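For this view, one protein chain was removed and the others were kept in their places.
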Amino acid sequence: MGVIASLPEAVTELVRDGATVALEGFTHLIPVAAGHEIIRQGRRDLTLVRMTPDIVYDQMIGAGCARKLVFSWAGNPGVGSLHRFRDAVQRGWPAPLEIEEHSHAGMANRYVAGASGLPFAVLRGYVGTDLPAHTATIKPITCPFTGEVLTAVPALNPDVGIVHAQRADRAGNVQLWGITGVHKEVVLASHRSLVTVEEVVDELDPRPGAVILPSWAVTYVAEVPGGAHPSYAMGYSERDNDYYQAWDAISRDREAFTAWLEEHVRSRVPAP
Amino acid sequence: MGVIASLPEAVTELVRDGATVALEGFTHLIPVAAGHEIIRQGRRDLTLVRMTPDIVYDQMIGAGCARKLVFSWAGNPGVGSLHRFRDAVQRGWPAPLEIEEHSHAGMANRYVAGASGLPFAVLRGYVGTDLPAHTATIKPITCPFTGEVLTAVPALNPDVGIVHAQRADRAGNVQLWGITGVHKEVVLASHRSLVTVEEVVDELDPRPGAVILPSWAVTYVAEVPGGAHPSYAMGYSERDNDYYQAWDAISRDREAFTAWLEEHVRSRVPAP
Amino acid sequence: MTVAAARALRDGARCFVGIGRPSTAANLARRTHAPNLVLIYESGTIGAKPATLPLSIGDGVLADTADAVVPVPEIFNYWLQPGRIDVGFLGAAQIDRYGNINTTVIGDHYGDPTVRLPGAGGAPEIAASCREVIVIVKHSPRAFVERVDFVTSVGYGSGPGDRARLGLTGRGPVLVITDLGVLEPDPRTAELTLTHVHPGVDPARAVGATGWPLAVAPSLGVTPEPGPAELAALRLLERQD
Partner (left out) sequence: MTVAAARALRDGARCFVGIGRPSTAANLARRTHAPNLVLIYESGTIGAKPATLPLSIGDGVLADTADAVVPVPEIFNYWLQPGRIDVGFLGAAQIDRYGNINTTVIGDHYGDPTVRLPGAGGAPEIAASCREVIVIVKHSPRAFVERVDFVTSVGYGSGPGDRARLGLTGRGPVLVITDLGVLEPDPRTAELTLTHVHPGVDPARAVGATGWPLAVAPSLGVTPEPGPAELAALRLLERQD
């Protein structure tokens, strides 16, 4: 466990056509390079899971990797809409995209239930909204002590969970800090996992706010410096806000997108 | 919120006869001085809540503060039994003690539900044991998605939650590190709270593993150096294992205990 | 509009901030009349004090300057859900007469939408659990509709009493701030009512930009002009952006 591998090897080993895959990252530490590797390997029919599908999911959807999206907010943060996502939902291009739509609170609790080995989670949520009418994975549940009716959502247990982190040691123990999002939850909830890291180091010195994922709780670790770009890795890089803003124009047009994908993803070979 | 007060003031303000009070600490950062102040102020009929009632609860029970104990493991860690607790349960001295007994997993989840504003929590627990037959606050619950039967426990929302921590700043923001137990949960689950701290400082510099309780989430902060003794505050003191071992002999005998209580608690006045 | 929103935040309040105008307004308030405003972002940063405006809710400047950074499940479960947050700040693609908000789809069919919007994010639970909600949205008939195409976040449902019936703990939207003025729910009918216009705005313009017959308060007020300190702070914030 916590086996150190190259990115292409780890993705080949973990991600199969038809799999349920979560590439998580709440603005920070998004495993973008891993998403590009999935595109390069030509995976199809994936169920993509993520609270905040942003540019890399837009790219994966536009590249035809996805059959279904499970999510709570699909947008380009601070910029606007995701045009490839829209095109797939509104016009079925390049393939129809089934959606399963939740709120952030619901998705976060679904990961928590998954990480906890429970079949469902309970929250105060969704009540009065139109979401339960369109999403089968939202149901009422009654408190056995007070009789109060709350909301239940089922656990998320992806086949593969992928996140980016700052560092790992040579034994495959992972350390991340800053906005840690649902990184721990998605790795623990998933049957198998991949963590891409900025660097592999001899020793993980303690850091304020750091989350540790022990080697034995992670399947693969791959060293991919800059693997979160245009997202960032606190202490290593800054968020490339220009890239997010530029994405809007690139992604509006199918041809511009296709050319971009060919040049910037498909024709690139990552360092082994 | 996060008002800095003396320990006697804060206890006077917060802890009333008949209240439900949780003094938490999982071996580390136990608010012992606050427990002694409650004894000195002569509080009665308290419902005491704690996962691991140890020496300070033995003292409070022996001093006659408690009517009921909600707990999961009542012992002198690494030493043996709590004799005042035993005497109260087995022989009703100095007063009968009602008990509501759980497991650690159940109690921890009860605090989590309390901190989360939910009426109950779900876990895999208690199944096959004799606990549900004797504890009304353990009930089955069925997953609305899979039909699986799990266990529900109700939220804990004490009137007052009390913990010890390493430091606070002058605005009343609290910082603790090391084994953080259920400190955050009990403070957030309780209607009002008191954090005793080793010291009040100008600025809380970030620390690996530190938990922050924002001032606005805490009712009172009291500076009580050594306030966790014989428990410890990592970075400030060591656990006084000799005291824990010596307690066994002191507490076995009602008279020895009463004399100890008079000398070491009742007749002492804490610094204002 | 940003200044009016900033002014609505009282000093010391705990404010759950979405990105864009809400974030600008909250940061403006912190630099003017409300230095102790506690900014909470759904990325898990509690007490963020950004020197520059973040583009996203997860920019490094938020984590760097926060009192605490907690995991995302914790921000929703321990901090938002129990009602610890005073004010939630939301935007909207559509808002209706009763302050219900749509950020999901435009069109009559969820499965075949005219426009697919980003979706719910944190909004449904912010709208449910914050003690009060402030909505910021540009005034137009496309945005101010008789009935939202999809209820992403509940305002007053279909009228008075609905929030209590649904078990929602917060008060709901107390202010809707637009580029033309301010709407507040009528205390009796819960219907959004124009209570203020910005200086120089004809109330008829607001009525015309609203897709239902907008009620106008008999004691219609005018929001004060932005002061020089507010304008200077706003310019500084926006320049850094």
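As written, the chain order gives the labels A, B and C, with residue 1 at the start of each chain.
Here is the rule we go by: contacts are C-beta pairs under 8 Å (C-beta built on N, C-alpha and C of every residue); 3 or more make two chains touch, one makes a residue touch a chain.
Quantities reported herein were computed from a predicted structural model and do not represent experimental measurements.
In the full complex, the chain left out of view touches A, B. Only one of B:T27, B:Q41 or B:T142 touches the chain withheld from this view, namely B:T27. Take subunit A: the residues that touch the chain left off the picture are 112, 115-118, 173, 184-185, 188, 211-212, 214, 216-217. Seen across the whole complex, the unshown chain contacts subunit B at 26-28, 51-52, 71-75, 77-79, 81-82, 85-86, 89-90, 101-105, 108-109, 111-112, 123-131, 134, 148-149, 178-182, 184-185, 209, 211, 232, 234, 238-239, 241, 244.
The criterion applied here is as follows: only the chains that are shown with their structure count from here on.
Chain centres computed from CA atoms place B at the largest separation from subunit C. Here the spacing of subunit A and subunit C, counted between their Cα centres, is 28 Å. Look at where the CA atoms of subunit A average out and do the same for subunit B: the two points lie 39 Å apart. Within subunit A, the positions touching two or more other chains are listed as 123-124, 148, 209. Residues of subunit C in contact with two or more other chains: 77, 81, 129, 169.
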